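The complex is shown incomplete by one protein chain, all other protein chains being positioned as in the whole.
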Amino acid sequence: MSDRIPILRIGDILVVSVQFDLEDQTVLNLQEDLADQIVAKSAQGVIIDISALEIVDSFVGRMLATVAAISRVLDARTVVVGMRPAVAITLVELGLSLGGVSTALDLEKGLAKLSRSTSTGPR
Amino acid sequence: MVKRDNAVDLVGLLSVEGQDLAASWVGEVTGSLGGRVGAAELNRELRELYEALVEALRKGATDVHSEHMSEVRAHLTELSRNRARQGFSPSETAVSVFALKRVLEPVLEKGTADEIRAYLRLARILDSLGLFTIETYTQTRDELITAQAEQLLELSTPVVRLWDGVIAVPLVGTLDSARTQVVMEKLLQALVDTGSEQAIIDITGVPAVDTQVAQHLLKTIVAARLMGAECTVSGISPQIAQTIVALGIEFDGIVTKASLADALKLALRRSGVDLVAHTGAQR
Partner (left out) sequence: MTAPWTADEEPQVYAVERSGDLVHVRQAIRALAQRCGLSLVDQTKMITAASELARNTLTYGGGGTVRAGLVSANSRRGVGAVFEDTGPGIPDVEQAMTDGWTSGGGLGLGLSGAKRLVDDFRLRTAPGEGTAVTIIKWAR
């Protein structure tokens, strides 16, 4: 199985909404696709919406951190939005604090965060 | 055969012709409770119990936990639970049972040797029924205490909205691990429900923290960050500051403010609100 999660584009921002429990291969595919798309679309930002996810284990957590790191290298910013309270508590207990990953409560606040960071950047 | 005779003796003791022993019993108990239970209610409770007891004895029951006593136990449980809820003491509850012994006491003076033996056997049964009452009473009180503790936990951890996008939890009293965990979950859920990006944890009213509680607070702050919100801790007392340093708890990367007011000012600034004082407003 090699499911691929669709990547949407709004202006210079890529938006991914994860809607179901992911297989490891799908997670890896997403990481790869995002890296390709950031370059192909010269995206300034990436938003990963995980509000539908009931579980984030260290594998998915690592993907989020890696995508954030890759996008930084490619001069884009990644914001992870919509993490559920139970998921956040579990990740902290697991020992995964996702340092270096920007977060926002929901998609709207994530978009606002990205536009703030691009408009206040060096002019 | 012997068993049956016993039963008849015991029943005979409780159903003397021309005497309403149940009425004397009710009278005895009413005196001891000082009228805090309605006369009609008490009359009903004890008469039902009395009938159930006579019935159980007629079937030859001597053990409180036997099947024939189930009716008696049900009545006693109801009685004990009611007394526990109404705030009576354990003695006031058990006296309802023991009063029956006192009602039967005249037998000891005027009764035959057989009747006295029957009285002693019945007294033993009544003793164990009395103990059963106290056990049920204690159990009910325990349940009440547990329920109240849970209610208190709910009440003592309010999450309040201070401003659009700013929520706060004012913590008062001793924090233990269980309570801190409840606070943590309520705070994080409130962030989602209110769409707030700023949270203030005010511990002005907390006398002391231990390592575990401090760890829970730290985890809450990290979890809030994972969800996209920022936390500020305000009202850290000098004692708690000393504890934190003495225990070697890492408080790095956590924003602290002396007072709730300072924390609110910071939270507002972070959410893009400017506070401007009108000229002339200050005297």
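When the chains are written out, they are named A and B in that same order, and each has its own residue count from 1.
Going forward, contacts are C-beta pairs under 8 Å (C-beta built on N, C-alpha and C of every residue); 3 or more make two chains touch, one makes a residue touch a chain.
Because the structure is predicted, anything quoted here is derived from the model rather than measured.
S.K.: So which shown chains sit in contact with the chain we cannot see?
M.R.: Listed by label, the shown chains it touches are A.
S.K.: Have a look at A:Val39, A:Ala52 or A:Leu94 and name the one touching the chain we're not showing.
M.R.: Per the contact definition at the top, the residue touching the missing chain is A:Leu94.
S.K.: Have a look at A:Glu54, A:Asp75 or A:Glu108 and name the one touching the chain we're not showing.
M.R.: Residue touching the absent chain, from the options given: A:Glu54.
S.K.: Where does chain A touch the missing chain, residue by residue?
M.R.: So the residues of chain A touching the missing chain come out as 1, 21-25, 54-59, 61-62, 84-87, 89-90, 93-96.
In this text, only the chains that are shown with their structure count from here on.
S.K.: Give, as an integer number of Å, the spacing between the C-alpha centres of chain B and chain A.
M.R.: Averaging C-alpha atoms per chain gives centres 47 Å apart.
S.K.: Which stretch or stretches of chain B touch chain A in the complex?
M.R.: Interface residues on chain B, with respect to chain A: 184-185, 188-189, 191-192, 195-197, 219, 222-229.
S.K.: Under the stated contact criterion, what part of chain A meets chain B in this complex?
M.R.: Touch list, chain A to chain B: 79-81, 83-85, 87-89, 91-93, 97-98, 103-106, 109-110.
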